[in-house]
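Note that one protein chain is taken out, while the other chains of the complex remain in position.
The first chain written gets the first letter, and so on, giving A and B; residue counts start at 1 in each chain.
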Amino acid sequence: MLGYIIQRVFLMVPTMLGISIISFIIIQLPPGDYLTSVLAAMADSDVTFTADQIARMRENYGLDEPMYMQYIQWIWGIVSRGDFGYSFEWNRPVSELIWERMGATLSISFLSLLFVWAVSLPIGIYSAVRRHSIGDHIATLFGFLGLAIPNFILALTLMYVSFRYFGQSVGGLYSPEFVEQAMSWPKFVDLLKHVWVPVVVIGTAGTAALIRILRANLTDELNKPYVLTARAKGLPEHTVILRYPVRIALNPFVSAIGWVLPQLISGITITAIVLNLPTAGPLLLRALVAQDMYLAGSFILLMGVLTLVGMLLSDILLALLDPRIRFH
Amino acid sequence: MSQINPINTVEDRPAITLLSDDDNTGSLEVASQWRLIWIKFRQNKVALFAGVVVLLFYVVAVFAEFLAPTLPSKSQPRLTYAPPQSIGFFVENEAGERAIQLHVNGYGMTVDPESLRRSFTVDKEVIIPVGFFVKGEPYELWGLIPMERHLIGPLNPKDSMNLLGTDKLGRDVLSRMIYGARVSMSIGLIGVFSSLLIGTVLGALSGYFGGWVDLAVQRLIEVISAMPTIPLWLGFAAAIPLTWSPLQVYFIITLIVSLLAWTGLAREVRGRFLSLRHEDFVTAAKLDGCTTKRVIFRHILPSLTSHILAVVTLAIPTMIVAETALSFLGIGLKAPVVSWGVLLQDAQNIRTISSAPWLLVWPAGAVVVVVLAFNFLGDGLRDAADPYEH
Partner (left out) sequence: MITESCTESRTSNKKSLALSVEKLSVDFHLRTHILHAVRDVSFSLYRGQTLALVGESGSGKSVTTRSIMRLLDSQARQTSGRITLHSENSDVVLTDLDPKSEAIRKIRGRRIALIFQEPMSSLSPVHTIGSQIAEAIRLHHGGTKKTAMESTTKLLEQVEIKNPAEMARRYTYEFSGGMRQRAMIAMALACNPDVLIADEPTTALDVTTQAEIMDLLKRLQESRGMALLLITHDLGLVAEVADEVAVMRFGRLVEGGAVDDIFHAPKTAYAQSLLASTMRLERPAEARASRQLDDDSPMLSVSGLGKSFGIVNWRGKELHSTKAVEGASFDLYPGENLGIVGESGSGKTTLGRMILRIIEPTAGQVMYRDAQGQMADVTRMNRKALTRFHRDVRLIFQDPFASLNPRMTIKQIVGEPLVVNNGMKGAELDARVAELLELVGMERSAMERYPHAFSGGQRQRFSIARALALNPRVIIADEATSALDVSIRAQILDLLIDLQKRLGLSFLFIAHDISVVRYFCDRVLVMHHGRIVEQGDAEMICTAPQDPYTQSLISAVPNPDPRHKRMINRTRFISS
């Protein structure tokens, strides 16, 4: 088992490298470099530099070196010092800006994942066992709708509905009066009042997808001979279904972390922009629009790494759940 | 051993009672793959209906200029945020007689004394007659044929008909939706086509060269599918220079969307290709003396095409949503280009939405309906794609 985990971690390295390269490409994509941006800003405030000064600054920032050296320096900064570069828009190191936002992103993603599981498991089982019943048709319809409505449209709609019919604004994570306060019980209650909107919005697509997958897998498993064996033993029907086919159809549930997580993080990015949540999304968009590339690239890098870690966890859980994977 | 049934007649087939009359097994024997797929697909009524819906949307996209009552860019400064009008069929003349006359009602304006904001209401008293094939704003169909007839519009070109309301500049939302359909629907098609191209080229490369090329392509697919797509889209889209023309932006956005979507297609196609490569009938073709080219094109690809078609159909809605999302956030397509995402840009804050919900409802509804239709269609195609599994 330990060997398996080590092997998985080892396999992650090239993917991680790929993700960092893509992030770096995004940082480098806009025309001009970091210094051009700084100089432009300086020029705005009437500070000018001589060509000589500019060349020295270039050297200082390492911008005169070839691209791969800049990449290595960037990565080395992150790995050795946790230095993600400098946000020129905020005039602060990226690392100062990023962690709080990433924490909120992670928490909401995790809550959404729990929501996805909690909802799709019972509905999926019900749908598969009672195929073609009215409940199954409703679940299927809900599934299709959930998949078809893009996150941000769902968020906008929820916003509109709650504003129009409940007179309540659902943006943000806290009501305005709590934002600046320290964490307290009323503030926590207020958080719960707000957090369900992003969780539902982000989780819907994943829930719909998982219901469909679980229904399809379980339908397959229900026809397997081992289910008949279990019935022939004389087990009651619900025990048969829960102990055998459901146990095996659970695999995609665990492996779902691997692909639901990127989806959730994707979803939260855009949903957060619509709902104005203090997560990475709005900051990322702002950084991108302002071409504050180190900040933007770091967010993209961290989001990629986050999904990779999620995939690793799902692989490990899967191996725990299914002995066949463990022994191969 | 107990009783044995006395059977004297010789039976040569299982006993069957037919439920439906049309026993078309005879014609099935000579039915080709596509006919069998069609027969199977046809039974799925929902998918059939979804197919019709998709087709309708494409018809609208193709004939946008003619179908739209007016030009998408024509603003009416005196009619901003005007609510939708509904079409009426009967009018009453002075004598109180009812006559058939297609019409919409005009607007009445009220000014809020406190905020001094103007708002419009539909005024039942004002009748604006409406007709089919009326003369309206001149346009060029497909940018080629100069025309001025529109499918539907007010009989008097000076009148204003806004069946789905107007936006902040007083532009007709219906016309903008119809023009938007052209951009949004075509981005799906072009995007999927380029995805398929990228996927096929890279898939072929990795299959042909094998070894480290294959390894690199597989890693690339893994990396891209591990990345959360929206942040990546944002990253690439934000790098588009502001100076680019709308057409350039349109193509680059399509490319970005397909750059990230090809992995799913490539993986699906590669997986099927690899499993087909070991089928007995492919081995048989090799032993028959077929060249590699013939094995691929005559024996493997025909088995793949229906699956590819299904996968592609399921990928189109992702592209449409991606474009919509990017444009909505303001880093995708920008005015004067009209797409559903650009339309949704107007519906970004809660105040606009609550005072002019039609700016959200129609474009969002169109996106949802199209995505739903493509999903049902794709599902139907996928289920019918292999008519030979038991």
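FYI, a contact is a pair of C-beta atoms (placed from the backbone, for glycine too) under 8 Å apart; a residue touches a chain by one contact, two chains touch by 3 or more.
A quick note: this is a predicted structure, and the numbers were derived from the prediction, not measured.
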Q. Taking the entire complex into account, which one of A:Ile6, A:Ala55, A:Ile138 or A:Leu228 touches the absent chain?
A. A:Leu228
Q: Out of B:Ala31, B:Leu102, B:Leu155 or B:Leu220, point to the residue that touches the absent chain in the complete complex.
A: B:Ala31
Q. Given the full complex, what residues of subunit B touch the hidden partner chain?
A. 1-5, 7, 10-11, 13-20, 28-33, 36, 279-281, 283-291, 294, 299, 302-303, 388
Q: Name, in rising order, the residues on subunit A that touch the hidden chain in the full complex.
A: 224-226, 228-237, 244, 247-248, 321-324, 327
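One rule holds for everything that comes next: only the chains that are shown with their structure count from here on.
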Q. Per the centroid of Cα atoms for each chain, what is the distance between subunit A and subunit B, given in Å?
A. 27
Q.
Residue numbers of subunit A touching subunit B in their complex, please.
A. 14-15, 18-19, 22-23, 26, 29-31, 144-145, 147-150, 152-153, 156-157, 159-160, 163-164, 169, 171, 259, 262-263, 265-267, 269-270, 273-274, 284-285, 288-289, 291, 296-297, 299-300, 303-304, 307-308, 311
**Q.** Contact set on subunit B toward subunit A in their complex
**A.** 219-220, 222-232, 234-239, 241, 317, 321, 324-325, 328-331, 344, 347-348, 350, 353-354, 357, 360, 364, 367-368, 371-372, 375-376
